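Omission of a single protein chain aside, the complex is shown with its protein chains in their original locations.
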Amino acid sequence: MAQLEVKHLMKYFKTPVGPLHAVDDVSFSIDSGKTLGVVGESGCGKSTLGRAVLGLNEATGGQILFEGKDITHAKGVLSKEMKRQIQIIFQDPYSSLDARMSVQQLIAEPLTATGICKGKAAVQKRVAELMDTVGLASRYMLSYPHELDGGRRQRIGIARALAVEPKFIVCDEPVSALDVSIQAQILNLMSDLQEERGLTYIFITHNLSVVKHISDDIMVMYCGCLTEKCECDELFRAPLHPYTKGLLSAIPEPSIHVERKRNLLEGEISSPINPAPGCRFSSRCPYAGDICRERFPAPQEACPNHFVACHFVNEINGL
Amino acid sequence: MTQVSTRKISVQSEFVPQKKRQSQFQLKAHRFARNKAAVIALCFIVLLVFCAIFADYISPYDYAAQDLANKLQFPSWRHPFGTDNFGRDILSRIMRGGRISLLVSACAVSISAVAAVIIGSIAGFYGGTVDNVIMRVTDIFMSIPGMLFAMTVSAALGTGIMKTAIALGVCSIAPLVRQIRSSILLLKDQEFIEASKAFGVSNAKIIMKHIIPNTLAPLIVQISLRLGDTIMAISGLSFLGLGIQPPTPEWGNMVSAGKEYLTTFWPMVLFPGLSIMLSMLSFNLLGDGLRDALDPRMKR
Partner (left out) sequence: MEILNIKDLKISFNTDTGVVEAVNGISLSVGEGESLGLVGETGAGKTTTALGILRLIQCPPGEFVKGEIFYKGQDILKMKDQELRDMRGAEISMIFQDPMSALNPVMTIGEQISEVILHHQKCTKEEAERQMLAMLEQVRIPAERAGEYPYQFSGGMKQRVIIAIALACHPKLLIADEPTTALDVTIQAQVLEMINALKRTNHTSMLLITHDLGVVAESCEKVAIMYAGEIVESGSVADIFDATAHPYTKGLFNSIPSISKKMDRLKPIEGMMPDPGNLPTGCKFHPRCPFASDLETCAAEEPIAYEVTPGHFVRCHRCRSWVEELKVERGVGV
């Protein structure tokens, strides 16, 4: 059974000009111990999706099931228990840490808040253990976030998330603010932790090479909608949705031997406020027909376990 | 194997020697100490407070003792600041007057700070209609010129130390409310508040541990700036005859008393005037110094 199941999730925000469709009818499921990569460009609703799973943004519609329990609108005891099980690692390890607290206080906060550790000595011991787990030297215990660099700050963020022994972590662009060499250290740390503790990740990012490296399954989002979801290697080998194709061919690769078939996408993402009916990608899509502008394409299983939301998926790919 | 070894290396290979740990307070004190102007201002304020408290013991003369034979004396060794139109020693009167000025401004600022923290927090946390109503009321208060407002209130309450304090306190609530509300609004959307929510930390704890400590620093800065402004305002009120009444010495009413002698005998206006100016300047410099020192994001 899937650990997390999301069914027809919708999250709209009210704006003065009309509803902003941040996440529109997205369904997926993740098995325990796996990583689902969520890729998309800025404003495609991937962060909102992560926050909705966490309960930081209450969903407008749809259902979120965690281990079979409906947690969409969970309040009170269930919510508190759920909050412990599902954690988040933020993008910016600076703004997600209170600048007035030392490393020790920061890592102790979730421990005392959830009542996992009682007594000063127990908390102290657990903080030391956690710092060791994420590779932070114990001499930084009394340091403040602004004295540390981005990589170490992100390690604090990870230690905080791990403190409450979660099963499931939403990683919201955890390495985007870091330099490549530090980024690789953090990615390795995250894979190690997943292996040791059997964690499940939703890994939200715009960086396609990172998502390829860390994910088992990948979900591509465009303008609040799911466009394609399948196994990681298959997506990079045989993308079926025209947007995914454009996205993949746009990645600059650090090699001078890659023959590039340029498949440049023209135009830019359309506004998610009061979106027109039909496929959100139709304005940029080279294959778009009349039906694309009229009817919203529901994700269909084009190949086994390969979901694509496109009216012309068979015609384009000769399936 | 790889997991363990890589982590070890990453810890060991940090070659930058760690500086000796300083507590956060030492760090701030250190940062503050580097601002020379603020340190001088602080020294001056300490001196002022000392004089105000021990005025009765250290002042060379009794502030109220009249000596009409020696009236309107220019500064000399016997009377460093000279004597006034009743032959009272100006230095002693300034020391004693400082007590009133500082006491009243401290009371006034405490009143406005407490009221503003409560009102501002309510507006900031609850938002919506409550916030709207509070903000519109403060807008109305802020549309009245401060001095005029203080004069109206003190005319209604009457004169006297406590009444002046209340008058001045009430009229500086509105701008402080705005300050506190905006810093809370700014904090409310910070990611670290969201992070704490994700751990299931209760709202009360978030307010106590994150929001209040983070609003404290700007509040302290505001308070020190307000203290300077209030000293100015008290003197203004007293000068107009609405604040502290003679014979109680207060810098403002001392200037007021001296204005008739402005062309012939300058010490009566100059020294109390200088006291007002220097104390206000000091509080402003102190506020600026604190603002720089208390910002935790300032490196070193």
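The first chain written gets the first letter, and so on, giving A and B; residue counts start at 1 in each chain.
The rule is simple: a contact is a pair of C-beta atoms (placed from the backbone, for glycine too) under 8 Å apart; a residue touches a chain by one contact, two chains touch by 3 or more.
All figures in this text were calculated on a predicted structure; none of them were measured in a lab.
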item	value
Contact residue for the chain not shown (choose from A:Leu187, A:Ile273 or A:Cys303)	A:Leu187
Absent-chain contact - pick from A:Asp31, A:Glu58, A:Asp233 or A:Glu301	A:Asp233
Positions on chain A contacted by the hidden chain, ascending	41-42, 149-152, 179-185, 187-188, 191, 206, 208-210, 212-214, 233, 236, 246-256, 258, 262, 264-266, 268-269
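Operating definition for what follows: only the chains that are shown with their structure count from here on.
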item	value
Distance between the centres, which are taken as Cα means, of chain B and chain A, whole angstrom	48
Parts of chain B lying in touch with chain A, wherever the complex brings them together	3, 6-7, 10-11, 14, 18, 21, 24, 190-192, 194-202, 205, 209-210, 213-214, 296-297, 299
Of all residues in chain A, those that touch chain B in their complex	54, 56, 79-80, 83-84, 87-88, 90, 92, 95-100, 102, 109-110, 113-114, 135-137, 139, 142, 144, 146, 157, 160, 163-164, 185, 188-189, 192, 195-196
